[in-house]
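Note sheet for the following structure.
Here is chain A:
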Amino acid sequence: MAKVIIVEDDANLANIYQQKISSGGHQVTIVPDKEAVAQITAQMPNLVLLDILMPNISGLDILRELKADPTTSAIPVLLLTNVAEDASIAKGLELGAYGYLLKSETTPDAILSRVTMTLEESAPPTP
Partner candidate 1 sequence: MELTLGLAIITVCGTVAGIAGYFLMRRKFERELELNRKKQEELAQKAYEMAVLKEIGDRIGYSLDAQKIVEIITRSLGQLFSFSTASSMIFDGEYDKIIFECNVRETVSPQFIADVKVKMLAAFSEMLQEPLVDIDVDESVVGELVDENDKYPIASFFNLPIVISGRAVGIINVASKIPGVYESEETEVLYRIASQASQAVSKLQEVLENEKSRLSQAVESLSDGLLMVNSKYQLILANRRLSHLLGIIENPKIFDIVNALSGSFDLRTKMEEAYAREGTLPPLEVAIRDKVFQVFVSRVSDKKSGKQSLRSSSLDPSASLRADTLETAGLKPVAIVVLFHDITDAKNLERLRQDFTAMMVHELRAPLTSIKSSVAMINPADPAKMPPAVVGKYLKTIDSTSQTMLELVNDLLDVAKLEAGKFDIICDSGDIAEVISDRVEGFRPIAIEKHIEINAVIEPGLPRAWFDKVRIKQVLNNLLSNAIKYSDSGEVTVGAKKQIVNGAPIDILVSVKDTGIGIEEDQIEKLFSRFGQLESGRRNAGLKSSGLGLFITKKIVEASGGKIWVESQGAGTGSTFNFTVPFAEASHIEGTHDIKSFTTEKVAQA
Partner candidate 2 sequence: MSVEEDYLSLLTDLIKKQMVMLGPGVAISKARKVSSLTVSQEGQVTAIAGDPQAALDQLAREYMNLSGQIAQATLASLLEKYPNIKGIASGSK
């Protein structure tokens, strides 16, 4: 059971993702872009799904802040984007994102598998 935070302004999509990921047994919260950094720092999730193109704050700026703060820098971040060759993806990976997903190409099931996989890969080694 992991804590997952989704930062996505498209309400429908966010809901769908939340639905799917919770069905995998995780605890999912949707957070608006303006409060993203604050909430993530407060809740310390195991994984963050971060949309890049958002109205108020750019996902990349949020990513930068998260990685700059040692408290949150270890949290794996999966970028959500619509465009495959976007330069933002490259930038995001440069900034330290764990990976990225193409919203339009990824079914909710695939999102769940990806989330699960990422959680497994990034889980701290069991003593």
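Just so it is clear, a contact is a pair of C-beta atoms (placed from the backbone, for glycine too) under 8 Å apart; a residue touches a chain by one contact, two chains touch by 3 or more; residues count from 1.
Basis for inclusion: all candidates are chains of the complex that A comes from, given by their letters.
Since this is a predicted model, take the numbers as computed values, not measurements.
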| item | value |
| --- | --- |
| From 1 or 2, the one in contact with chain A within this complex | 1 |
| Interfacial residue positions of chain A with respect to candidate 1 in the complex | 9-13, 15-17, 19-20, 32-33, 53, 55-56, 82-83, 103-104, 107-109 |
